[in-house]
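Apart from one protein chain that is not included, each protein chain of the complex appears where it belongs.
Entry: chain A
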Amino acid sequence: MTAKDLIRFARTRKGTVLSVALHVLVLGWGLFSFSARSMVAPPEDLVPVDVISEDNTSKAKAGALTGKKEVAKLLADKIGEKKPTEDIVGKVDPKPVTETDAAPTPQPKPEKPVEKKPDPPKPVEKQPDTPKPVAEKKPEPPKPAPAEKPKPEEKKPDPFNPDQIASVLNKDKPKQPPKPQQTAAATPEPPKHKSERKFDAEKMASLINQKDPTRQAVTGAELNANAALGSARGMADSNIASWSGAFQTAVRRCFGFPYNGQDADLYEADIDIPMRLDGTVAGEPRIVAVRGPSRSVAMAMAESARRAIIQCQSYSFLPKTQYESWKLIQLVFGLKDLR
């Protein structure tokens, strides 16, 4: 096929030629953009960020509130434990597992403590609890008081204060009437404090048991635990912006040159700082160059900057692994926005 043939072919089949040409163009374009995309993929780096969102806040609050459910379980255990201290301890340990379970699980557990409650003199407490749901939440506090009255009022604080606390808790949760079991659980909580006062060994044991589960129940503290460990590839340490920004802030803290002429923006001083590995300045910072309408003002500003650099050392926060990058720090001082 000669060139003439080709030309003739192109003339006679213009549509075909155009179609082929367009296809080649489009396909080539697609190739390009695909390759560009793969090239663009940036290395990801993990940076720890503390974010407090509305959701987190509500979760934190919810954690505190829902924590009562867990506490309820514990409390129930404690009540049961009061008689046999050792048994209580044993029971507390397995309970955390139950805590991790969904909310429905707690319900069966409280039943056991209820059964045990009748044994000790504290069943009186539970009685007020059960009537509580029936009556309004607020009236509850007075109820425990009458129950206690038959006994010596002096004793109120010791065994029945838990009830009062429970009532307080109930007040806090007036909007959640359907949770009688929780309130029951809450009522047992107060006895802990009383037991502390009494220094009763058995109650102490129950206290300790309670504390363990409450720690686990706090959700906020655990989220942050590993937040600052850096990326898996260890690239965070090589982030240059991290030390330079900190260094800028540190020097800025000491640098102040009171100048209020209109030409403040024009003044600049280049200063080199030789650094030691421990973050101190090795020798005198060198004034490399100064710029500005008045050389005497520029020099005074440079001297002021030099004093600031020395005054604010040592800069021990500089990452030692990158000493090479800050062995000689080059700064330019200016008076921008200072009027």
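By our rule, contacts are C-beta pairs under 8 Å (C-beta built on N, C-alpha and C of every residue); 3 or more make two chains touch, one makes a residue touch a chain; residues count from 1.
Note that in this section contacts and distances are computed from a predicted model.
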Among "Cysteine-rich domain-containing protein", "Tol-Pal system protein TolB", "sn-glycerol-3-phosphate-binding periplasmic protein UgpB" or "histidine kinase", the UniProt name of the subunit that does not appear here: "Tol-Pal system protein TolB"
Residue numbers in chain A that touch the chain omitted from display: 29-30, 32-33, 36-37, 40, 42, 44-53, 56-57, 60, 220-221, 223-224, 227-228, 244, 247-248, 251-263, 270, 284, 294, 296-301, 303-307, 310-311, 329-339
